[in-house]
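Here is the structure we will look at.
Removed: one protein chain of the complex. Kept in place: all other protein chains.
Moving on, here comes chain A:
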Amino acid sequence: MTRFANCDEFVERALGAAGAASAAAPRAPPSTSEVEQFKSWDKFKSMLAAINPIGAWRGDVAPGTRPAPSRASGSGFQRRRARRARAAAAGAVAAGAPLLGGQGRRADRVRRRPPREEAEAGRADDEAAARGEEAEARGPFAVARTRACKAALTPEELRRVRDAVNADDRDVVVDHFNYEVCGEHARRLGPGEWLVDEVVNYYFAMLQQRDAALVADEGEKPSHFFNSFFIPKLMGTDARSYNYAGVKRWTKKFDLFSRKRVFAPVNVGNMHWCLIMVDFELQQVRYFDSMGGGGDAYLRAMIQYLKDEHLAKKGAPLPGDWQPVRTTDDTPRQLNGYDCGVFATFCAHYASLGAPLDFSQADIPHFRDRMMIDILDKKLYSAE
């Protein structure tokens, strides 16, 4: 992140960017009146938006649109960021998907900040970048795997999706994993529809299946995916009570504590889908809500469940210092009143691979098709 000594320098640099981006000609030094004109923050914002709607000056877009001078004076972080942006752009192109969501949105947020908050924002982004790189280092294949689900469907696949979504209510579209997905459930994967438990749980069964394959191929520690009825059995339908006995036998066939992560869809008031995840490595219980809710009650109940489960099955108190983690700022958000089920399932998809949650509202229409075709094919699509 380039630091600017004062507002004038900042404006001058931005004007330089304007020259480089629009004309790609050797830039003339801005006249004094031009500089004066952009001194107020509002004008500066509108000017930046006009130059480049996705924030080229932060190095957030593909190379070529970026002004040369800032690279010369850029910090190591800036160069790293540009490299990652290039890699992401190249990867997205390779996967046949447009560069979507996360980065553009982040740049958008950053652009609204006044300059004096920049230093702070830079630090936060630095940390985020470090986390991202750490994640990539942890699972070199994870990011590639999540990219597979963004791959476009063939016309034939799209036709099958359409047929399934338009099937008659009681027609069985697919019958697998002990789930009978009928037309009335498949229809919910059409645009603008709320998801039902049948497709969410079917998808979680496919996540479990993929997890088993990863365990077999790469010796990963297995994860476990509960179905959407785990939380209502544990907490009642109103999520106000707590009853460990209700789910005590759910783990009779395996040892929960030998798992890497545990996932459960959370249905809130028969209106909203979220996700809860237990991470045994980090000793965290995380909540993912595409509306940004904290999920405190669910986090508390889940930690209490781990304590009770450990006591019941291991005969000893749960070791470690368990942290509840409420919905983080980088959890993708829905921008409407119907897509939460898709957000929750794809949060589980990404998080189960240990990948960063780099998808956004723009990906959801495609993810609905992807969910449907994967359900019809009875396995998660992988490009491998």
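What we mean here is this: contacts are C-beta pairs under 8 Å (C-beta built on N, C-alpha and C of every residue); 3 or more make two chains touch, one makes a residue touch a chain; residues count from 1.
The rule we apply is simple: contacts and distances are computed from a predicted model.
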item: Protein name, per the UniProt record, of whichever chain is missing from view ("Cyclin-dependent kinase 8", "Small ubiquitin-related modifier protein", "ATP synthase subunit D" or "TBC1 domain family member 10A"); value: "Small ubiquitin-related modifier protein"
item: Residue among A:Val196, A:Met302, A:Leu318 or A:Met371 that touches the chain left out of view; value: A:Val196
item: Chain A, residues in touch with the chain not shown (by the definition above); value: 170, 177-180, 182, 184, 188, 193-198, 200-201, 226-230, 232-233, 236-237, 247, 249-252, 267-268, 270-273, 291, 334, 336-341
